[in-house]
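As you look at this complex, bear in mind that one protein chain is not there, while each of the others sits in place.
By written order: A and B. Residues from 1 in each chain.
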Amino acid sequence: MAIAKKAVVWGLFAGGGTLTAFIYPALIALFLLIATGNVPAGLQYEQIHTFAASWVGKAVLFIVLFLSLWHAAHRLRVVAHDFGIRKDKLIANAVYLVATLGTLMTAFYLISIS
Amino acid sequence: MSRQPYVRPISKTTWYMRNGRYKIYMLREMTSFLVVFYTFLTIVALSTLAADSPAAWQNFISSQQGPGMVVFHALALLYFLFFQTFPWFKLAPKAMPVQIGEKKLPGSYIVIGHYVAWVFISAVIFWLAGAL
Partner (left out) sequence: MEIRQIELEVMRYDPEKDKQPWFQQYTVPCQEDWAILDALNYVKDNLDTTLAYRWSCHMMVCGSCGMMVNGEPSLTCKTFVRDLPGKVRVEPLENFPIERDLVVVLDDVMQKLHKVQPYIIRKDDPPPEGVEYTQSRGALAKFKQLTMCINCMCCYSACPQYGLDNNFIGPAALALAHRYNLDSRDQGKSQRLDILADHDGVWDCSFVGACSEVCPKHVDPAAAIQQMKIDGALEFWKQKLGFPGGES
């Protein structure tokens, strides 16, 4: 008997869940503003580029996107189980692979912004 | 006398239809689709910044506009609030109870603390985005 590796993904799930609960309503609201055509000043190219190019901006964006990806991945694994899909190994590999890809993409783009 | 226990069948695919509590739970769990959607949407936005071209960013912004997107984001926001943010705050005191001396801090204090922090964090995000 030993503590299962699920402890690791659960930790990311819980951290990401807390983070999305706090931050995603504001994120969705910003997309809503953009959709209405009222693009706020901070989301003009110059401003958002400066933010994403700063180390603080990169760190914040990375932590938010990384934890959100792993939160969603783990929860989707549970959703699949709840809908009766019993191939847990396969599902787990698939969702964590997508989360890993998303993490790598985030890291790559953030490093590229200068 | 022989024992012959009867096991009631349970549907692996539709068990949650049995009561409202389970249905609400399933709706809560499915907020993960929204998290996937908005996370990748943000990553796409980052990719246009990485391309180091104002035109690419402007194209992205333009592609996100229109009445259809307004309706979609508005519904997504409501769904996310009621099935992720509010439930998450409501359940927080269960996962992290606070005890001071011999007394447990009432869960409602922890929940209210979450709402206060949420309003503050949201305000900071809007302020950073220049929307406030």
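Going forward, contacts are C-beta pairs under 8 Å (C-beta built on N, C-alpha and C of every residue); 3 or more make two chains touch, one makes a residue touch a chain.
If you're wondering where the values come from, they're calculated on a predicted model, not measured in any experiment.
Peer 1: For the chain that got dropped from the picture, name the residues of chain B it touches.
Peer 2: Touch set of chain B with respect to the missing chain: 1-8, 10, 12, 15-16, 18-19, 21-22, 25, 29, 91, 94-97, 99, 101-104.
Peer 1: What residue numbers in chain A mark contact with the hidden partner chain?
Peer 2: That gives, for chain A, the contact residues 1-8, 10-11, 14, 78, 81-82.
We adopt the following convention: only the chains that are shown with their structure count from here on.
Peer 1: Provide the C-alpha centroid distance between chain A and chain B, rounded to the nearest whole angstrom.
Peer 2: So the centre of chain A lies 12 Å away from the centre of chain B.
Peer 1: State the interface residues of chain A toward chain B in the complex, per the touch definition above.
Peer 2: Residue list for chain A touching chain B: 14, 16-18, 20-37, 39-43, 45-49, 51-52, 61, 65, 68-69, 71-72, 75-76, 78-79, 82-84, 86, 102, 105-106, 108-110, 112-114.
Peer 1: Residues of chain B touching chain A in their complex?
Peer 2: 11-14, 16, 26, 29-36, 38-43, 46-47, 49-50, 52, 54, 57-58, 61, 64-66, 69-70, 72-74, 76-77, 80-81, 84-85, 88-89, 92, 95, 117-118, 121-122, 125-126, 128-131
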